[in-house]
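One protein chain is absent from this view; the other protein chains keep their places.
Going in written order, the chains are labelled A and B, and every chain counts its residues from 1.
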Amino acid sequence: MQRLTTKQTSSAAVALILLIAFPLLTENSTAHHVMILFFMFAMMGVAWNIMGGYAGMFSFGQVAFFGIGAYTSSFLLITYQVNPWIGMIAGGLVAALVAAAIGYPCSNLRGHYFAIATIAFGEIVRTHFNNWKLVGGAEGLSLPMLDGGFRDFMFHSSKLPYYYIILAFLLIAIIVCYTISTTKMGYYFRAIKEGHDVARVLGINVAWYRLVAIMVSAFLTAMAGTFYAQYVLYIDPESVMLLSVSIQLVLICMLGGAGSVMGPVIGAAILIPLSEVTRIWLGHKGTGIDMLIYGFLITLISVYQPKGVWGLISAIGKGKG
Amino acid sequence: MPEQLLQQIVNGLLIGFMYALIAIGLTMIWGVMNIVNFAHGDFLMLGMFTSFWLYTLYGLDPLFSIPICTALLFVVGLLIYRFIVSKVMRGPMLAQLVVTFGVSIFIANLAVYLWTPDFRLISKPLLSGTWEIGSILLSIPKTVASIGSIVTSFFLFLFLKKTKTGKAILATEMDREAALLMGINTERINSLSFGMGAALVGIAGAFLSMYYYIYPQVGGLFSLIAFVVVALGGFGSIEGAFIAGILVGLVQTLGGFFFDPSYKYAIVFLIYLVTVWIRPQGLLGW
Partner (left out) sequence: MRAKGFIIVLCSVLLVFFLAVSADAQQKVIKIGAVYPLTGNIASTGLDCKRGVELAVDIINGKYDLNLPLAKEEGLPNLGNAKLEVVFADTKGDPRNGMSEAERLVAQEKVVAMIGAYQSSVTKTASQATERLKIPYVCSDSSSPTLTERGFKYFFRVSPHDAIFAHDQFMFLKDLEKKYGQKVSTIAVLYENTEFGSNVGKEVNKYAKELGYKIVADVSYAANATDVTSEVGTLIKSNPDVLMHASYITDAILFTKTFKEMNFSPKGIMTFAGYIEPAYLPAIKSDGNYIVIRSTFALDLAKNKPLVGKVNELFKKKYGIDMSENAARSFTAPFVLADAINRAKSTKPEDIVKALLATNIPGDQVIYPWQGVKFDPKSHQNIYARGTLVQILDQQYQTVWPFDAAAAKVVWPFPAWKGRK
């Protein structure tokens, strides 16, 4: 992927200014909430992409890292009163280590076998946390209501600080992904994606780069987990380690366009508001119509735009010059 | 203690044969088209609901609705392939994954819309109760289902190995390009395989409805296990899926009994991981 042109950079700057201004233009807390979710999932999508879209390892178990991040920082906060920001770094490191530990033996698994292995991993982690009394087991962990403020990573009267923090996280993830993709590492990742044998012939240490991709991806995803815990103030295995979240991530990346930095962001921009709005509008009837529409739209998009929406946009972009 | 062990082995086999029956349809679709059918669990659910409605509205026992479930699901599979899946066959792998996922969500929620999320049970099936062989208890519906699974797999095997169409399917599974060169209409093989895959799990649904509760999301855990079974056995290998299904049933039951029931599925997943670490293409995959 080539470096950004000035036109792209300025358009990106405009987008960023809009996003920063948005919460100041409306007091609608639901809108804030949906945007926060969008940023969070976009961030996780970008992290997933480092492993999946770029290095070709399609993970269906990302939620395990999300959960590990959430649990590590929350447990440290509740039991040892460790500051959540430090807890977040700790969570990221734990997730990265676990990722390395599981990634190494799985590194020579191909395509679908790898995907199933990630599901297996995610479910094993969830089952374990469900039974692990030390971290609350199935009852989960309730975070204490601290005073609030930046230092506590907790805000009570307004969602705005949460909004800006997760936006900042998203930007960090995008920068990491962009940096990787435009440097040597990015080329190595793409070579690995094309085929292990190709990569080996080129003298690339496949196992090492795979590990790096997995670890970076896990670290970022764990950061999102800590954010979630500090936002909702209650976590349990059913909410932070559920398989369906991993699948939602894959959907987001695919719909947006895997293999491009902004793809997952677009995917999240479409899917998250879609699922939230259909639930708000239609969920309360209990007829399942909201999910019917959701499923229908997903099917439609993947049939008619298999390269993802990003593919569509870049095609338009190319057309326009 | 030893008879408890024997009882649990029997239980493991009884659920394992059901897993095997569900998995062979999935692995066939996978092997022929390289598509992960996320909607497989929902086909199972459709099979179960078909059986339920035939029972409730017409008094037809699930045992006799098997041919109808098979035919209906075959058609459903065919239509879904022709109108939806075939369009993404040339696309990237992720698009194929997502398409069946979208179909899955759609079917499950269509069921909610049409039939409400309530739980149904076929209350007086023909096959119910328990056989007692010595001190071993065999649930009658589960045993018949297991026999059904063996018979179905056997006939599928025969079909694939002995008939012209069957051999064409196998050929496409092994090497798509070569099959094309040999003049095999791979598009037709695709629709046929998708339809057959759906039909097979429709049979499983009819059997399962004899003793399991029915509701729109029933396919969830069954399909997750089916994926693991297929991967464990090796993608595309029917024999592999069959053996892996039985293996998973045994691991789940014995692991749950001797170790800790709350970890029983985790043990299954662990066995999968250990197996593919040792043999990355699954038990009988290529």
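Everything that follows uses one rule, which is that contacts are C-beta pairs under 8 Å (C-beta built on N, C-alpha and C of every residue); 3 or more make two chains touch, one makes a residue touch a chain.
Worth saying up front: this structure is predicted, and the values here are computed from it rather than measured.
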Of the residues listed, A:A31, A:L146, A:A207 or A:L243, which one is in contact with the missing chain?
-> A:A31
Residue in contact with the excluded chain [from A:W208, A:W281 or A:Y304] | A:W281
Could you list which residues of subunit B touch the chain missing from the display?
-> 4, 7-8, 11-12, 14-15, 112, 116-121, 123, 130, 137, 139, 211-213, 215, 217, 220-222, 225, 249, 252-257, 261-262, 264-265
Pick out the residues on subunit A that sit against the missing chain.
-> 7-8, 11-12, 14-15, 18-19, 22, 26-31, 33-34, 130-131, 137-140, 142, 156-157, 228, 232-234, 236, 238-239, 262, 265-266, 269-270, 273, 276-277, 279-281, 283-288, 290-291, 309-310, 313-314, 316-318, 320-321
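Definition applied: only the chains that are shown with their structure count from here on.
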For subunit A paired with subunit B, centre-to-centre distance based on mean C-alpha positions, whole Å = 32
In the complex formed with subunit A, which residues of subunit B make contact?
-> 30, 36, 84, 87-88, 91-95, 97-99, 101-110, 112-113, 117, 216, 224, 227-228, 231, 235, 260, 262-263, 265-266, 269-270, 272-273, 276-277, 280-282
Touch list for subunit A against partner subunit B, complex = 58, 105-106, 108-113, 115-117, 119-121, 123-124, 127-128, 130-131, 243, 247, 250-251, 253-255, 258, 286-289, 291-292, 294-300, 302-304, 306-308
